[in-house]
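Beneath this line is the structure, given in structure tokens, with notes to follow.
Our next item is chain A:
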Amino acid sequence: MNQDLLKIEHLSVSFKNSKDQTHAVRDLSLTVKGGEVVGLVGESGSGKSVTARSIVGLLSNSKKTAVSGRVLFKGQNLLMNQERKRLNSQKIAMIFQDPLNSLNPVYTIGHQIREVFMVRKKMGKAIANARAIDILKKVDIQSPETIARQYPHQLSGGMCQRVMIAIALAAEPELLIADEPTTALDVTIQAQILKLLYQLYTTTKTAILFITHDLGLVAQFCHFVAIMQEGQIVEKGRVSDIFKNPQHPYTKGLINSIPVLGKKKRLNPMPLYQGGVHPNSSCSFFPRCTEIKRRCEKETPEFIEIEPGHFVRCHIEDGVSLL
Partner candidate 1 sequence: MKKVILKRIVSIPIILFVLSIMIFSLVLFLSPSERVAVFVSSSDAMQNVSLDELIKRYGLDQPFYVQYKNWLQGILTGKLGWSNSAGMPISEALALRIPATIELLLTGQLIVFFGGIFLGTIAAREHNRFSDHFIRISTTIGISLPEFVVSLFLLILFYVRFDLFPPGRLGLAATDVVYSDSFFNYTGLHLFDALLNNRFDVFADALRHLVLPSIAYSLGGLAATVRLMRSSLLENLSKGYVDTARIKGLSDKAVLNKHVRRNAMLPLITFTGMRVPVLLSGSVVVETIFDYPGMGLFIVTAAQGLDFPAIIAASLAVSIIIIISNLAVDVLYTILNPVIRLG
Partner candidate 2 sequence: MKTTSKIARFIMLSCFLMIIGASTDVFSWTGEIKNPDVFVEATRNSIETLDPHFMLSTATSCIAYNVFDSLLISETGEEGLSPGLSSRVPTIENGLIRIQKDGKTSITFPVRQGVKFHNGEVLRPEDIKYTFTRGIIVGAKSNLSLPLTGEGSFNQLIEKVGLEKAYQILDAAITTDKESVSFHLLKPFSPFLDIIADNGMAYGIMNKKWSVEQGAWPGTAETVKDFVSLTTDKDALHDKMMGTGAFKLQAWQKGERLTLTRFDDYWQGKAKISRVVRQVIADNAVSVQYLKRGDVDFFALSLSDLQQVEGYQGIRIVKNIPSAQLIKLNFNFAIQQDKYVGNGKLGNSGTPSDFFGDIDVRKGFCYAFDYETFINDVLLGAGQKPYGPVLIGFPTANPENPQYTFDLKKAEEHLKKAYGGSVWEQGFTLTVPYSAGSVHRQRALEILKANLKRINPKFNLELTSLPWAAYVGAINDKTIPISIFGILPKYQHPYAALSYHMSSTEFYAEAKGYTDLARKKYDPLIEELASSFDNRKVKELSYELQRLSYEDALSIFHYQVIGQVAMRDWVKGYQIKPFPFLVDYFKVYKQ
């Protein structure tokens, strides 16, 4: 079951505007196996959303965006042609960060769910309606009939996110991309949504690419995690390995800045992000790295597998840090 569902190879996305070019994603490679929950973590602006959007082809196809590399979904390269890619992306579903904004204000909830069944499965209106009602039950919405007749602006954020999940489930996807689904919600609702996602994951075995900036959620929810910084993956591996012995300075900094109940120690937050990359070494963490080695200034670090399935892009084995 768990052969490679989604394989991203050397994906890089850059946006040209009049003055200069910004590289949102630089040479990113990641694989998601069937039935696996993979976390993609990073600060805001690290390119995680751009990666997700490029997978499902939501990037605007104007001349200004340059996308290269390959995104194989069950062997098919999704980047080849937007239209064709979206057809087979019916196997992929996605939920977004701002649930209120991602539902059409002029249509009822029922209509927007029915639409998935009618478009994809060419169902009649009545059957689609019934399926929509029981999908709503699945995402444990109490009175689905009334909710189906209501409009998005009449629902709370949490409720909308449940509807979004319902819409995603309606497509019976093999891969669900969740782009920071809980960030816009307050903590109590966040827990309910995550519980719901986990419950659905266990029943339908859909692979989930979980994009977040909250390491706590990753620890609790994902099997495998990749940490992004400045459009590049700096460390990836099983969650247990990463949390037990983080190798990359950036990962260590992230883990140290998680407040833990009961621990009295002061947190040492990471130095501020200045932007920009060191001229000759393309290591993006260089300006903020606390364990700079001599090699760091000269060579670009490559992925090293320090333990099975645990890769890190850093010259860690040189031991002594210069600072």
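The candidates came about this way: all candidates are chains of the complex that A comes from, given by their letters.
By our rule, contacts are C-beta pairs under 8 Å (C-beta built on N, C-alpha and C of every residue); 3 or more make two chains touch, one makes a residue touch a chain; residues count from 1.
All of these numbers come straight from a predicted model, not from anything done at the bench.
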{"item": "Touch-positive candidate for chain A in this complex, from 1 or 2", "value": "1"}
{"item": "Residue numbers on chain A that touch candidate 1, as the complex places them", "value": "56-58, 83, 86-87, 89-90, 93-94, 96, 98, 101-107, 112, 115-116, 119-120, 151, 153-154, 164, 167, 171"}
